[in-house]
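As you look at this complex, bear in mind that one protein chain is not there, while each of the others sits in place.
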């Protein structure tokens, strides 16, 4: 459903990516691998529509994503290196507004449930500022646990800074997402157990 | 040589750490483990002298670190979650000023050598802004490769964002540092091969 | 440099800077940083020319004249050594009295008359009931005659220190 | 009787002591205020030049003195907190700041109110008035800085640095009337010479000064109790207070 | 030791050079504020001439205040400040290096530009050198005093508290600075005001590095 053909990207005076093609079907996860600086983040941002590719097209259900516009963005959940959290708001306030901006209004008990699942429930009233590196990442990731999460997840290094337990929890969640017909594109340098048989690997090499 | 006794730290209204004791001798590495938010970063910052502990003492060669002052800081190399790089300066400029501030003036050919070893030589003229997440981390870490590096390394998640190859390279470097009588304290969530027999583990648990 | 020498150099530098600061402050007090100028200073051309400034002193006894129009007043400001005639159109503060302190803001015109745009009363640090005041006034007058001290508040303040 | 000061340097032991002392100071404040105002308004004679408007002196001068004095004390506590890392010192500094700000505001306000009838203007930018205004800003800055850092210990330290730097301003306020020609009068009361003020007036003023002292101590003690409770709310001894 | 101080200084300068636009903004801000006044106040030359020293000084003050957040903020978020604190050299000297660089980048252009703008306002020729000297003595005070405020407000909820802390402390500089220029305008000697400015400079030169270093340490705790 998400398809990219012949993607190229020029950084400085060098082609960082050339002729990259990919295709993700419902129930599949695409693991983008590559050394540091091989263009993984760049590719993910292009898939989201944040950066236009220098060559090639990216299509969602057969339609170029620039044309799909709102329809595409409704189905998309992107988490970059940055967590998009406001230091001064509490964990719950952050999550609530992030959900509303993404166009989903969640009920209060859903928050409780999700925070409990992510092991953050005792921190819910704390401002995000005081959280540890890994806890912040977990707050950002907890959007994935809400019911009716978007169909396509694009996650840049979601496992970074997570402890072993959280890594496990996230890969379980990913499995269930795929079971429900979801799609995901992600990058990670860690060896993580991804659902076998449904994982494509794409190796970019600098 | 680095010794801490009875360390305690109060965060908000809770004791985050209590009665933590540790001792690192030359040639040893201390791996601090623990879940997200268990206080690893907090402990490392206390060991550096950035945050005073609420209870307990930290000693360097038998002297409290506040008294040791400059003598301690000369022997210390700390790398936190943040990379301390200036986006607008080139990689080399960044590295050079970081070294000078740390009190070591390195020669030009040393830079070439170190950058080559860290696989960054072709990026040396680029501003750090355009580097990828992992490349930035590598720039920050490359201070470890200079000859006469400080004796005590305190590294917070040094392996985060690094690709497999760089992880290997860093753990090799760590081994050589220990061989030379160096000491290190580090945290990481990844399973990394640290020199067997010379690795102590300290588990903090929230 | 050894750390001890370094620290010494730094401390010495700091002390030197503070000494310079003290010297500069003392120097500043010798020059005229003032809220108002005394008539003597004005006569000595220390006061701004051609622009508004403030003069301060005593309203000379018997110098206050109201012009026929009812709003314009004329009086003389003096510090006993020099005096300056002042012309002012407007309401005077309640405490404005002959023989009392005044600060007037305005311009010195070419004819030597100070055209005030604002007149403020400046009183001294003495607080006493009227009876006591008249007694003191008498005594002071006698003293004044003999010593011809300045009666500007500042000097009065200093004079007060010598008073029993 | 030997009195162990250090016993009272911990919040836990100071809390009940402050609770016992505060009522005395409150009573003293009320009694002295009544006495002072009585002397000020019914006993003290009118002034030979200002008539009755001088009676603002009974509020203005005590407030002005306290505004400077409290600042110095506050900075002292803050510095002690910074250097010796004693929790109670910083709490005292915090408890004093609002009272000091209030005193400064009163001094400014009564001064302006007084300036209108005596000088003929509410405000001029002379050295005394300007430096007193800066004092108000310093108090406000101290409180704002403290309020905007949420780790209380860090807030204590940062605010202490500001308080210490601001101490420079106090001598400037005090000596400004000596150093520069100001519209504000010179001092009527001084240690080195007899006061240039009738004795009943002086008496009224001094009684009011003691009243303001008592009030400041009373508010500081009451407020510091609140701060102790707030800061130590998770300590075992506070929990015990609740159950008692 | 000199190496480290120079490294801090050069790094700030180099970075500013790479981000020219940022620093030019302070400068343009100064020019624009000064030029806005004739627009806001009306073009009467007599009035403009009288208010010129005040306006120039207020504009200089605001411009250097606007640049304050840049003194430590980025170093704080990117971890450089931790490294400076852990450097063998005394933090107060390293901070002083940063302040000097900051002044060169924000203060010096104002010092050089001030007299030109003064000319535009029709200031008398004998006022211009005094304006220059008053700015030369005054703008370093602004950077030094500002550094304390910038340090204290690091990591604070609300970056703007800095203005609240710093502006009152700027008032003496403003009074003596514009006072010196006005003194010449009205035909008296500016010496007293300039000496006081010098005294403020000396005192802040001693106090500010210590206080800002302490503030930075507290912020990193």
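The chains carry the letters A, B, C, D and E, assigned in the order they are written, with residues numbered from 1 in each.
We adopt the following convention: a residue touches a chain if its C-beta (ideal position, glycine included) is under 8 Å from a C-beta of that chain, and two chains touch if they have at least 3 such contacts.
Bear in mind that the values here come from a model prediction, so they are computed numbers and not experimental data.
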* Out of D:33, D:67, D:110 or D:130, point to the residue that touches the absent chain in the complete complex. => D:130
* Touching the left-out chain: which of E:161, E:184 or E:210? -> E:161
* Residue among D:21, D:72 or D:147 touching the omitted chain -> D:147
* **Hidden-chain contact residue, picked from the options A:1, A:89, A:149 or A:192** => A:89
* List the chain D residues touching the unshown chain? -> 124-125, 130, 137, 144-145, 147-148
* Over the whole complex, note the residues of chain A touching the chain we left out. => 48-52, 70, 73-74, 76, 78, 80-89, 93, 96-98, 100-103, 105, 127
* **Residue numbers in chain E that touch the chain omitted from display** => 18-22, 24-25, 28-29, 32-33, 36-37, 39-42, 47, 50-51, 53-55, 57-58, 61-62, 66, 69, 77, 156-164, 167-168, 171, 174-175, 178, 182
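Keep in mind that, in the parts below, only the chains that are shown with their structure count from here on.
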* Structure fact -> Co-neighbours of chain C and chain E resolve to D
* Using C-alpha centroids, which chain lies at the maximum separation from chain A? -> C
* Structure fact -> chain B and chain D have mean C-alpha positions lying a whole-number Å distance apart equal to 49
* Structure fact -> Chain centres from averaged Cα atoms put chain A and chain D apart, in whole Å, by 57
* Express in whole angstrom the distance between the two chain centres, defined as the mean CA positions of chain A and chain E. => 45
* Asked: At which residue positions does chain B touch at least two other chains?
  -> 52, 70, 81
* Asked: Which residues of chain E are in contact with two or more other chains?
  -> 90, 157, 203, 221
